[in-house]
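Each remark here refers to the structure printed beneath this line.
Shown here: the complex without one of its protein chains, the others still in place.
We just call them A and B in the order they show up, numbering each chain from 1.
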Amino acid sequence: MGDGVAETETMSGDGGAARQSRSGKDTLLDARGLIKRFGDILANDRVDLVINKGEIHALLGENGAGKSTLVKMFYGSLEPDGGEILWQGQRVDIGNPAAARELGIGMVFQHFSLFEALTVAENIALALPNPGRMSELANRIQSVSRDYGLPLNPDDIVADLPVGIRQRIEIVRCLLQEPQLIIMDEPTSVLTPQEADLLFLTLERLAKEGCAVLYISHRLEEVKRICHHATILRHGQVVRECDPTKETPASLASMMVGADVASVSASSQKPQIGETRLALKNLSAKAATPFATALNKVSLDLRAGEVVAIAGVAGNGQGELFDAISGEMQVAADMVVLDGKPCGNRNITWRRRQNAAFVPEERLGHGAVPGMKLSQNIVLTRHRTGDKLVSGFFVSNANAGKMEQRIKKSFDVRMSHDDPEARSLSGGNLQKFVVGRELDRKPGVLIVNQPTWGVDAGAAALIRQALIDLARSGSAVLVISQDLDEIFEIADRIAVISRGYLSAAEPTADMNRERVGLLMAGGAEAQGEVA
Amino acid sequence: MFEAVLLTVITAATPLLIAAIGELVVERSGVLNLGVEGMMIMGAVVGFAVANQTGSGTLGVFAAIAAGMAMSALFGFLVLVLVTNQVATGLALTILGVGFSGLIGEAFIGIPGLKLPDLYIPVLSDIPFFGPVFFQQDALVYVSFALVIAVAYFLFRTRLGLVLRSVGDNHVSAHALGYSVIRIRFAAVLFGGACAGLAGAYMSLAYTPQWVENMTAGRGWIALALVVFSSWLPLRVVIGAYLFGAVSVLNLHAQAVELDIPSQLLSSLPYLATILVLVLISANRRLTLVNTPACLGKPFVPDR
Partner (left out) sequence: MRVELVKRKEHSRKMALLSPLIAVGLTAIAAGFIFSISGHNPLFGLYKFFIEPLTQEWSLNATIAKATPLILIACGLSVCYLSNNWNIGAEGQFVVGALFGSALPILMPDFESAATLPLMMAFGAIGGALWALIPALLKTRFNTNEILTSLMLVYVASLLLDYLVRGPWRDPGGYNFPESALFSDAATLSTVPGTSLSYAAPITLIVAVVLAVVLGKTIKGFEIRVMGESPRAGSFAGFSAKKLTLFSFAIAGGLAGLAGTMEVSGALNQLLPTISPGYGFTAIIVAFLGRLNPFGIIVAGFVLALSYIGGEAVQSAMGVSNKIASVIQGLLLFFVLACDTLILYRIRFVGRRGSAGEVSHV
């Protein structure tokens, strides 16, 4: 921790006092009044930020608050439209990532900036200004990665590597340039709890060595655990700075959102469990492409009245499982049973007519057609479900329009004008629409993949409450999610998917994060293989 | 006799090889340029016209390269700066090229052409059989092989080649790391245009030294198929080009052997063979998925 750090609360516009009290001889980065516009949207509005040596500095905010935009300016990927950046006291113009790297700023991207078809060494070489000979580079990679407890094999092809190892490549890539500031954008979103612990050890070591870390996250427990200082953005402005160790997750959350977030109320009654609506019996499927995940004897009973959550880190077969249940991927008939009827080989329309509904992970491009209006997007999943949208060959645009109005009202979907194209909606609003479209049918079985990914807190709360309410009204709800907070909030039972194996679903009360983490890291496989 | 056949195979294969190696580089950077046929035929007509007007085959060749590059620059502007649909724009390039070449070429129909001279290397060219085949070709045949080796070295042994491959693999990541995706792709597109133009020049100045309307007869399209066939690996392009070269001269030689097969059927063999080859390659899903540059044909708009 640098000296001269005082806990200060500032409102935007009054950055001067805070900055002065925090900046000093140990200051690495001093951003003053940064502005960035995209068309009409002001993504960053006069942002001030000070990062000192050896500090793990959290950048908090909801989706859309402007965090990624801000750090991209530090990394040279974007040009500021106003304001200035000082590095070690000197004004600098970070024109491109190479310039940032030269200054000593490194970045670990949220969605990784890796090249699948190339080797680990080639990937790292591309980020270094002077990679030198490949054989020397390979040696350096091995020694540095081992040294930090993140061993890598330089000759592996990235496409063959799991997500946790891929992040290591990003980190080692930064470390090889001996950075003074590392920016990490949502690093734990793809890690198991145990892998996250390993990452935190690495970060603490870096901080001790004097390297600063700018840590973007919306995972408040983590931020409390490892960060020394936090800057909170809302709607592109700095609204608070604080010491997260002295705050609670709830206070941090309300600073981020600006109001008390409606907490989701699991129904006070115990769930009334009915008969099994969806059964998966030894569901197995080969990987459709070399990059897909095979499903291995997945078994689950989903009963009326309950919410079952499948936890798992991305890339472990969630998409494939969703497709097998929805019918986009066909399997043997008796592997998927809906209300007692084997339907593994039936298509998605047949399953919808059995009153099942589905919400996929990708809302644009899968759940909805980006360039089509919302009313047309309703026809997408409901053209055969008895909603009077299609008579004979003809589509009733009038009825579609009526349904759009109804869904808009019930689910508080905000839009700039009537019946817009799907892609002009914000992430949260589109997700409300996509979920609302299915809930409007009052389905007996609902399968959702990543219900609140990339969605603002208000919309997320609404969606989660809607899922619980649906279950309590007698339907069966299956939620696949990477967000453990969400899972513990809404699920009655939890199962874990790992490498295409599913663990047995257990009541939430019997589960905790550590157990889930162990299952994510291979416990599910072990169970599955024994079963 | 075998020697004569082999010589015709070489001349048939060379334009395919040159055009295909150029397009391979373009596709490795993530751009699909379907306009190879249009650029090739413009190279053919411009090369012929300039050689005819100036009396110099060499000037004709350089003019052809310039023509190919000019056309590819137009394509590059649309596809990389205006982000138009790559398939449609490539088609437009071909339609424009074929049309324009017809216009320019009208004045040159029926005029005897300038043939590029064969190189003569003392001693080596005199070796019976091997001499004429390996050491007495016109310069462009040697250029074609040099190109393949240069491209292979560039792509897999140089940093710039690594960067180019990375752009074709994941342009978002390449951009995030600070590489100028558009500039790299533009350079690749220009190189592809130069090669296509050169291949066209070979057609009108060495293969059949004259100008005939539509003389490339789909070779540009076959070159595109060759890139797929080669799984985007330069050395394999040689195999493909020579296989196709062999198939396309069957017609010529069948007549000498007096086979009673309609000449149209023999002429259609290269096209049927292309279809067959494409089916075989694409039927192996794993092979295609693993080797295809992941961003091939995908539009790229940087956020700045």
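The definition used in the following text is that a residue touches a chain if its C-beta (ideal position, glycine included) is under 8 Å from a C-beta of that chain, and two chains touch if they have at least 3 such contacts.
None of the values given here were measured: they were computed from a predicted structure.
Contact with the chain that does not appear here is found for just one residue of A:89, A:210, A:340 or A:420, A:420. Residue B:78 is the one among B:40, B:61 or B:78 that touches the chain missing from this view.
Set against the missing chain, the residues A:143, A:349 or A:512 yield one that touches it, A:349.
Taking the complete complex into account, A:380 is the one of A:198, A:380 or A:504 that touches the chain left out. Along subunit B, the points of touch with the absent chain fall at residues 34, 74, 78, 81-85, 87-89, 91-93, 95-100, 102-103, 106, 217-218, 221, 224-225, 228, 262, 264-265, 267-268, 271-272, 274-275, 278-279, 282-283, 285, 288, 301, 304.
In the full complex, subunit A touches the omitted chain through residues 37, 39, 79-84, 91, 93, 95, 326-328, 347-349, 352, 358, 360, 362, 365-372, 376, 379-381, 383-384, 390, 393-395, 416, 420-421, 423-424.
Heads up, the rule we're going with is that only the chains that are shown with their structure count from here on.
Averaging C-alpha coordinates per chain places the centre of subunit A 45 Å away from that of subunit B. The touching residues of subunit B, when paired with subunit A in their complex, are 159, 162-163, 165-166, 169-170, 172-179, 285-286, 289-290, 293-294, 303-304.
Those residues of subunit A whose C-beta lies close enough to touch subunit B in the complex are 38, 76-79, 96-98, 101, 109, 112-118, 122, 125-127, 131, 159, 289-291.
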